[in-house]
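All protein chains of the complex are present and in place, except for one that has been dropped.
The letters A, B, C, D and E name the chains in turn, as written, and every chain counts its residues from 1.
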Amino acid sequence: MIFILFLLTLLSHSTSNASVLDFCVADLSSPQTPSGYPCKSSVTIKDFVFSNFNEGNTSNFFKFSVTPAFVDQFPAVNGLGISTARLDLDIGGTVPMHSHRGASELIIVVQGRITAGFISSANEVFVTTLSKGEILVFPQGLLHFEFNAGKSKASAFLIFSSSNPGSQVVDLALFGNKLSSALVEKTTLLDHAQVRKLKAIFGGSG
Amino acid sequence: MIFILFLLTLLSHSTSNASVLDFCVADLSSPQTPSGYPCKSSVTIKDFVFSNFNEGNTSNFFKFSVTPAFVDQFPAVNGLGISTARLDLDIGGTVPMHSHRGASELIIVVQGRITAGFISSANEVFVTTLSKGEILVFPQGLLHFEFNAGKSKASAFLIFSSSNPGSQVVDLALFGNKLSSALVEKTTLLDHAQVRKLKAIFGGSG
Amino acid sequence: MIFILFLLTLLSHSTSNASVLDFCVADLSSPQTPSGYPCKSSVTIKDFVFSNFNEGNTSNFFKFSVTPAFVDQFPAVNGLGISTARLDLDIGGTVPMHSHRGASELIIVVQGRITAGFISSANEVFVTTLSKGEILVFPQGLLHFEFNAGKSKASAFLIFSSSNPGSQVVDLALFGNKLSSALVEKTTLLDHAQVRKLKAIFGGSG
Amino acid sequence: MIFILFLLTLLSHSTSNASVLDFCVADLSSPQTPSGYPCKSSVTIKDFVFSNFNEGNTSNFFKFSVTPAFVDQFPAVNGLGISTARLDLDIGGTVPMHSHRGASELIIVVQGRITAGFISSANEVFVTTLSKGEILVFPQGLLHFEFNAGKSKASAFLIFSSSNPGSQVVDLALFGNKLSSALVEKTTLLDHAQVRKLKAIFGGSG
Amino acid sequence: MIFILFLLTLLSHSTSNASVLDFCVADLSSPQTPSGYPCKSSVTIKDFVFSNFNEGNTSNFFKFSVTPAFVDQFPAVNGLGISTARLDLDIGGTVPMHSHRGASELIIVVQGRITAGFISSANEVFVTTLSKGEILVFPQGLLHFEFNAGKSKASAFLIFSSSNPGSQVVDLALFGNKLSSALVEKTTLLDHAQVRKLKAIFGGSG
Partner (left out) sequence: MIFILFLLTLLSHSTSNASVLDFCVADLSSPQTPSGYPCKSSVTIKDFVFSNFNEGNTSNFFKFSVTPAFVDQFPAVNGLGISTARLDLDIGGTVPMHSHRGASELIIVVQGRITAGFISSANEVFVTTLSKGEILVFPQGLLHFEFNAGKSKASAFLIFSSSNPGSQVVDLALFGNKLSSALVEKTTLLDHAQVRKLKAIFGGSG
C-alpha cells in the first residue's frame, strides 16, 4: 500500500480532486469568473450524473419544451465547454426564432420529424426537415428555429459547445421586456399595432 | 555585421517574417481555416496600414453607414482577435436591431449623441444615450441597436474582439432573403400582412 | 433590392460564406492545421446534415458498436469544438477501457441500462448505472468504460467537446499493434503468457 | 405574463445576470484569476458605460497622455478580450519605445498626423506616418512608438486585444526602478554615464 | 520622481502586481477555477523560484522518481500553460505506461540513455532510444512510457504544456484502487488470476 501512495504522489501529485483539475464541478454558490464557476472542493459520483433529462411539459403557447442540462442545472459541465438539453415538440409545436451567443449547437432528432433552419451572416437561409437519427448544425450566434413537421410528437437532443450557451428569443427580446414600443419600431420597422399586439402576448411593457 | 546575423539567428531564429509568427497578414486568396486565413509570405509596412476609415455615405433608408476594417478589408488583423469599423449616423439615422456572432463590441462616440442598447440572455434591457467621448459595451452575440439621438450628424468607432465578427440584422434575416413568409410568421408570430410589407422593403422573396 | 445588397455589404461585409466565418465546413481533401481542416469554399444545407446516426452492428467480440459523427464523418463540425457519436450495446455488450485525448464526453442513455465509470488522476473510481434519460460526464483524457447492465439492448448518445476527440483503447494500445511483448510486460508488469494471449485476440505482433 | 417567465425559464434558464455569462463585469475587490476578475453579482447600465475618454494632460516631459479604459478603469471589459485607450500628443509629443505583453494593438488617428512604427522579431523595422482616419497594427509584444508628426496637436484611439494589455516602457524598465546601473550596462552595453543620466531623468536608483 | 509615477500611471496603469496580470502566482489556499487558482495579492522574487529540482529517490519497485514542478509545487506557473518535472531512472528503472490528460510533453535526456515511446490514436507505435541531449515529443493524452536503456543511472527533464498536466498510470487505474476485479476483467479481458496478482502489487481492493 505504501508503494501505491508513493506512485500516486510521484505521478498524480495529489490525493484530492480539487488540486488535480481533471474536472471542476461548479460551486454554484460562489461568484462566476470569465472561465466559469470556482470548483467544488470535494465531489462524489452523484455530482457527475444528471437524472432529469425527461420529456418536458409542452402545454404552452408554442407547444414546446426545453429541458436544459447546462452548468446551472448540471454543475459537472463547468469548464468543460460542453452541455446538452432535451427538446420536446407537441403536434404543431414550434421553437421560435432564437440564437445562442455562446455556443454552436447540434440537434439530433430522436422521435418524429422536425423542420429546422438557420440564417447565416451572409444572409443565406439553410432549412431542412430531419427524421429520427438525423443531425443538423446551428453555427454559434446565428438565428435559428425548429418546429414539428410531423403528425405526432417530436423530440430531439440539443448539444452545445459551451457549458452555458445562453439563449435569446427574438420575440422575447423585442416584445417580452421593458424595451419601449418606440424603440422596437425604430429598430425593426415593425408597425405600432403589430408591436403592441405582440407585447400583449409576450408581456412586454413600455 | 556578422555578429548581428549571429545574434539574430540565435535569438530570433529566423530571417523571414513568415516563420516568426509575430503576425499573419491574411492571404485572402487562400481558403480560410478555423483560425483564419493562411499568412502572406512577405509583407511591407503597407500591409499594416488601413486608409479608408472615412465618413461613409448615409443616403439610404436607415440613414447610417458602417465602414468596416475587418480581415476582408484589412488583412493585417488576421489572427489578432481584433478589428474595428466606423459608424456614421445622419440626422435621424438608425442602425437596426442586430447581433455579432463572433465578437463583443465597444462603441466609442466621436461626434454627436447616440442612443444605444442591448438585451441580455436574461432578457434585461440596457439602454443609454452616449455623448462624444463615451463608450458602451455590447456583449458577444446579443441583440443591440444604435440611433442618432441628436440634431446633428453622429459618428462612432466600433471595436470588435474578433478579426471577423460577422453581423446579423434581424430585419434582413427575417425579411431580406428567401425564408418563406409562412416560416417567418410561424417562428415570430408576426402577422402575414406585416411580413409581406417588410419583405417588400427588404427585398425578401417567398 | 439594391437597398438590401447595400445593407448586406455594410453589415455582413460579404456575399460568400467562406469569408464570413460563421462556419468552416471541412475540406477533407486539404491538409489539416492545428485548428482543423481548411474550409470548403461553398456549402449547401446538405453539408450541415448527418444522416447515418443509426443503430450499428454489434455482432463482434465486445458486442458493441460506435457510430461516429466526428469531423471525418461530418465535416460541418470542423472548428466548432463539438461532435457526437451513437453507442449501441447488445445484451452483454461492453466498451473496453479507453480514453479520448482531445475531449471531455457526456453519455446520454436513450435505451436500456448502462453501467459506466471513469478513474481520475487522483486514482479515484467513479462508477454508476444509468437508466434511460440519465447523463454522465467523462472528463477529458481519463480512462473510462461502459457496459450493458440490463437484459435488453442498450443505446446512448455520446457528446464530445472536440470535432475530433481521438480514442485510445487500452487493449488495442497494449495488444493490438507491433509494441513488443517485452515492452508491454516491462511497462505494465503483466505476465508474458497473459500478454501473448491478448496479443492473439487483438492481433498484435512482436 | 406567466407565459413569458415560462419561456424565459425554458430558453434563458435564468432570471439573473450572474448565472448567464453574457458578460462578467469585474468585481475589482476580489482577487483576479488567470481568466480575469470574478463577476459582479448585479449590474446596471452604468456598469457598461465609460465616460472619461477625454483629452488628457500632456504637460509632461514627453508631451503625451494616455487615458486607458482597461479592466481596472472600465470593469465591463473583464473577460471580453478587448479594451481601448485614448492617446493625446502635444506638438512635439512622443510616446517612448514600449511594448504590451498581453495584446496586439490598433492605432486609429483621429486628429493631426502621427508617425508610428514597430520592430519585428525578425528585426525588421516598420514605420509610417498616419493622417486622420488611418489605422496601423502593432503586433502583440513587439517594441513600438508614436510621435506627433505635425504642427498641431494629434490624437488617436488605441485598441487592444485584451482587457488588460499591460505596458512596458524601455526607459522605465531600464532607468526608472531599482535595477542597478551595473546590470543595465551589462545587459545593454550602454555607457555608465548614459545610464546615470537617464536614471536621473526617470528616477531610477541603484 | 513625480514624472516617473506619472509615466507609470499612464502606461502601466497600476502600482500593484495583482491588477497587472503579467502573472498570477497561485493562492493555493483558494478554490481553483477552470482557468486555475486565484492570484496571490502580493509576490516577491521568491515566488518565482523553484529550488527542489534535484535527483529523486529511486529506491522503489519501478526504480524511478519524478520530481514535479507543477502548480501545486510551484505556484508561479499558475495560468502560464507550462510546467516541468525531473525524471530519474536507476539502472533497470522504468516509468510504467501512463498518460497526461491535460498536456503534451517533451522529454529531454540529461544523463544516460532512455528508451521512450507512445501509441497514437491510430494505434501506431512510436519508440526510440534517446541519448543525452536528445528530445522526444509525447502528444497530449496518449499512452507513453520510458525506461533506462543503459548501464548507468539516467535522468531527464520533462516539459508539459499545462501548469497541471495530471497523470494516469494504467496499472494504478486498473489495479491500485477500488475498481472491482470483475469490472477490470470485463473491460480489459485480463484473466482473473492476473488481475488479483496485480491488485496485490498495486494495493487495489475489490
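In this section, a contact is a pair of C-beta atoms (placed from the backbone, for glycine too) under 8 Å apart; a residue touches a chain by one contact, two chains touch by 3 or more.
A quick note: this is a predicted structure, and the numbers were derived from the prediction, not measured.
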item: Displayed chains contacting the withheld chain; value: B, C, D, E
item: Among E:S35, E:S65, E:S121 or E:S167, residue touching the chain not depicted; value: E:S121
item: Residue among C:T84, C:S104 or C:N164 that touches the chain left out of view; value: C:N164
item: Residues of chain E in contact with the chain not shown; value: 8, 12, 14-17, 20, 22-23, 44-45, 48-54, 69, 74, 76-77, 80-84, 104, 106, 108, 110, 120-124, 126-128, 130, 133-137, 139-142, 157, 159-161
item: Residues in chain D touching the chain absent from view; value: 94-97, 99-102, 117, 119, 121, 123-125, 127, 139-143, 145, 147, 166-168, 170-174, 176-179, 183, 186-191, 194, 197-198, 201
item: Positions on chain B where the hidden chain makes contact; value: 1, 3-4, 6-8, 10-14, 18-22, 24, 27, 30, 33-41, 78-79
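What we mean here is this: only the chains that are shown with their structure count from here on.
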item: Repeat of the D-E interface, chosen from A-C, C-E or A-D (over half of contact pairs identical by residue number); value: A-D
item: For chain C paired with chain D, centre-to-centre distance based on mean C-alpha positions, whole Å; value: 43
item: Separation of chain B from chain D, taking each centre as the mean of its C-alpha atoms, in whole Å; value: 21
item: Residue list for chain E, restricted to those that touch at least two other chains; value: 33-36, 101-102, 166-168, 172, 176, 201
item: Chain contact topology (line, ring, star, complete or other); value: other
item: Touch relationships between chains, expressed as pairs; value: A-B, A-C, A-D, A-E, B-C, B-D, C-E, D-E
